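Attaching a single structure in structure tokens format; questions to follow.
The complex is shown incomplete by one protein chain, all other protein chains being positioned as in the whole.
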């Protein structure tokens, strides 16, 4: 049970916060943060316990069970999600009232927002602790759904709605692909339970197709090329969302999946090479975009794409530093996002070109965010230093080309981070009146994060144990990861120094190359993935509209679209069935003459209806058909049917006549004139339907089953005390049919009365 | 609970309601109570249906074939349960939403419920036709509910097109009788096992087309968008949520149970039609602005999924078809009812049902789509798996475009306590089935257990 | 010229109804049954509508309450079909059962099928008369509804 405790606590946070919010809106955030911290405590406590796996029955029909695990990866990611979640919720307490006021929404919506953030946190905790492929997908889509609601939280804002939809569709679609891969694996190994899957995968490696599907899901979540473009758009969300989902939670989920499923990817070198390429491309693309982007949240978004590109490279290389990288990046990025939000709230500005010199107005924030920026750009004495150290360590093994790419990437990171921080806080003091001080709760989370970044940088030993545990879980072998400062000329250090130099150089000369770079990137965006996506969507929309324009609108065509395919299908079926004895012509004896005559009369009347000029004549001809058929039935020795059909026809003719009397004369005339020019396709449809009806009934009548139930009813009629067998069948043997039939009549009657209700005219007046 | 219980109750109730003015509140409550009673009776039948011998009776205790056999196996029961619940929910919704405006509405809804129950319980081809007509006639009467010109237009299209479907169905049943000499389904099964393999192909084709009209898949669907758009929201919910079940149930019953040999022949055809419906429905839904039209096209794509599932060999595909039909029925009802209202609550319910339709967990729809995907992959049918993925994505896009429409954010009467309860109950059912899928999976698995001659 | 038609049709009403009754009662033995009986009765009333007009015809109780009559008929039909289940018989069991002796009064055989057929007759009569009545009503006051979507 202790294993479940943190999960249950995390799940309880959102409802508890909601309840607290009902009592007093401000209490929700505190309640939520408290819950998150309690869950964190439980998580730590759980590490001292024996249990590492819990299994509950769930859906035995599919052999599914709820499986939870406690291992290095789950511990690392869950604590990350819980800590940053708690801080972000507290931050939102200070951020949201202002934001809601700007959006002109009731302050009570704050509780809803915090509830969603906490629900997201719970989904994240669930995602990292489950140990089953299917559950993994369920949790993954839970994060997708909640992120949709969070990104689109400002629903009055069209941009934010569009961003939410984009992220939903993109991450939703890629996660369905992930699911297809998971399903393939589940079927291949006969189980969805991850330990068993890994065990069986060791014998027979997973198929490349399945792995590619899994990877697509992960890439979509982690905003990697070519699915990256949802992330910059998602910056339309309120800042707490970005700082949580887009630094430490949702985007981390993708890379987490790859780490969790690493044993499957380990043997598949092709797939890993593909991931490697994507990682480097995302890294380069993200960094370059971050260098020129103007809104500061966008800078951070592109930076996130780039940073997860690093993490992807690490996973693709199978480096044991991969989990550490994500964990070290998360607090830095979250802190910077929170800073960006605080700056926007204080100054009301969102772009780098509009702010500057804020270090005077917001000294604490400036200091704390400087530490975070240092962490992001991997300067010593911050936890970020080690993320680059493991990165360079992994690259150094691969050769000079990789090392060069790494130095460039890290250099770009330093350059854009410097640009961001300097753009916000550096430069001359603004001439405008000093901005008001930020509320303490808006700054405190940044300070806490900065402190933790420093702590990790100064005492790296604290990180070794969790990082090793995570690496062990990921790679399934003991880890030898070391974190310490080495003051010697090893490759990692040289690379780091090179990167700093490059970064500093780039930052110093920024005015020289920025315009050119932004022109180049602007041109490149015309052929980018986002453009492709929009084009695809546009074409689909066009196709959709075009099809809809072409679609059948007319009642006639709606009917024809039922009958013509049926007729064609029927004819095809007749065509493919074996030919032998399909049709019998039958004999016509002298006794049949009357029958044939009546049939001929019916046909003639039916044909005449097509040429009938007036409505009355039409109705009379229709009843002629009916009466001839009644005659047919009489000659065919079915007197009951004949009697009924005579009566029905009579009533029917009179009803028709009654209807005609109701209809305005000029309207009838008008309709009559219109009706008499059938289109060619109507004739064709009639011909197809008729031919098909003829041939199908001919074939059916040619194969009459000799010994039908009918004969049995004749024998039983006496037992039913009814000399008239038809009456016996109707009232006794198949009486239920008759009851049903009569109910149909009553239902029709109800329909008629409601259509022609007596108080219609009164109702009309009321309207 | 004897088998006739859930059959008799709505029948008698309908007859009584026919006298009464349905606009009075107590009449509506009587109808609601009766349908709820039917639901309870059906639930009470569950253990028997799951026992070794499915409950059955023959009318008048005549020999089978002479008398009509009614039988409730697992397939019948699960469809009856879901359909009755959906009908009940819709009736409650209409009543609490602002009062029923037509005298005969409750009676017709109850008759429709009776017809549906009968269709699911009967084991006689012609009796199936009679109950089918009962449900259809009630629906014909209901289709014009509201009586605005657009409602009448929808009703007229619906009646004429479905009359064609009904006459196809009648013809097919008669051909079955002429060819096999019996109307009892189990006897037809026995005949089919011994008889020539091609003998039932013609009636089978006609049945496919007739159910195609009810279910609304390509190319028999052209009536659906217009009718679902122009009929009143409750009526659209009834037609799409409950009545379409006749189509899927009929395909399962006649295709899998009664004429498996025909189904085996029809697989390639079903596959093509299914793929066409999926693509057609998903793509057309994209550019529609009217939410109900979006839903109509989404339901066409859903119907495509069902018949694609039927086209797969092996049991898994059939299970998937059952699950898709059941989940789809609740989805559609919830969607049509929720889109009728504005405000936050309605949007919330809509989003749950939309996620279910798109197959996003944790919802019932996810499991049904997952099942289809599983069946497709198990058969090594990768293109179909790709199609399912594509359909999910496109319907997600279409449904949530509708969700975000400007109009919806501002206008419309909000769900109040009563209507909200109905819509929330449906959505909640979807979510509960998402988190605890065992009942749905069991239903899907067991429903096809007793059918015909499965491999 | 048409002066002799209304009295004639009024004269025809009762014989038609009696034939309808006969059709009903003889249904079990020969051609006939509830449905033709109801249809014939409906036709007889229809004739009255044509000749005497709506108001005259509605003097008959059965005409005014045609729709409820159909409901009664349905109750009769459903009752005959399902009441035996209360005594443990299968639904649609008619009495006397196959093994029981038939009761006859003259040419008339007493059988629950008669009640069943009677229900049928009432339903069909109800449908026909109601539809006619509604159609006739509309001719009296045919208010146009507003055109438009």
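By letter and in written order, the chains are A, B and C; residue numbering begins at 1 in each of them.
Quick note on the criterion: a contact is a pair of C-beta atoms (placed from the backbone, for glycine too) under 8 Å apart; a residue touches a chain by one contact, two chains touch by 3 or more.
The working rule: contacts and distances are computed from a predicted model.
Asks: Report the protein name recorded by UniProt for the chain absent from the figure; options are "ABC transporter substrate-binding protein", "Part of AAA domain-containing protein", "Na+/H+ antiporter subunit C" or "Formate dehydrogenase subunit beta".
Replies: "Na+/H+ antiporter subunit C"
Asks: What shown chains does the left-out chain touch?
Replies: So, taking every chain into account, the missing one touches A, B, C.
Asks: Tell me which residue among A:55, A:497, A:516 or A:691 touches the hidden chain in the full complex.
Replies: Considering all chains, including the one not shown, the answer is A:691.
Asks: Give me the chain C residues in contact with the hidden chain, please.
Replies: Counting over the whole complex, chain C touches the hidden chain at residues 30-31, 35, 124, 127, 131, 134-135, 138, 142, 144-145, 147-149.
Asks: Which chain A residues would touch the chain omitted from the figure, given the whole complex?
Replies: Spelled out for chain A, the touching residues are 553-556, 559-560, 563, 583-588, 592, 595-596, 599, 602-603, 606-607, 609-610, 615, 618-619, 622, 625-626, 629, 632-633, 636-641, 644-645, 648, 651-652, 655-656, 659-660, 662-663, 667-668, 670-672, 674-675, 678, 682-683, 685-687, 689-695, 697-698, 700-702, 704, 708-711, 713-714, 717, 723-726, 728-730, 734, 737-738, 741-742, 744-745, 747-749, 751-752, 755-756.
Asks: Across the whole complex, list the residues on chain B that are touched by the chain not included here.
Replies: Those residues of chain B that touch the unshown chain are 126, 130, 133, 137, 140-141, 144, 147-150, 152-153, 155-156, 159-160, 163-164, 166-167, 170-171, 174, 177-178, 183, 226, 229-230, 289-290, 405-407.
Following the convention adopted for this analysis, only the chains that are shown with their structure count from here on.
Asks: Rounded to the nearest whole Å, what is the centre-to-centre distance of chain A and chain C, using the mean of the C-alpha atoms as each centre?
Replies: Those two chain centres are 59 Å apart.
Asks: Using mean CA coordinates as chain centres, what's the chain A-chain B distance in Å?
Replies: Measuring from centre to centre gives 25 Å for this pair.
Asks: Using the touch rule from the top of the page, what residues of chain C touch 2 or more other chains?
Replies: 70-71, 74, 78, 91-92, 94, 145
Asks: Can you list the chain B residues in contact with two or more other chains?
Replies: Answer for chain B, listing residues that touch two or more other chains: 11, 14-15, 18, 59-60, 67-68.
Asks: Which residues of chain B touch chain C once you look at their complex with the stated criterion?
Replies: Interface residues on the chain B side: 2, 4, 7-8, 11-12, 14-16, 18-19, 57-61, 67-68, 149-150.
Asks: What does chain A use to touch chain C in their complex?
Replies: That would be residues 639-640, 643-644, 647-648, 650-651, 654-655, 658-659, 661-662, 716, 719-724, 727-728, 730-732, 735-736, 738-739, 742-743, 745-746, 748-749, 752-753, 756, 758, 760-761, 764 of chain A.
Asks: What residues on chain C touch chain A, complex-wise?
Replies: Per the stated touch rule, the residues are 27-33, 35-36, 39-40, 42-43, 46, 50, 67, 70-71, 73-74, 77-78, 81, 91-92, 94, 96, 98, 102, 109, 111, 113, 116-117, 119-120, 123-124, 126-128, 130-132, 134-139, 141-143, 145.
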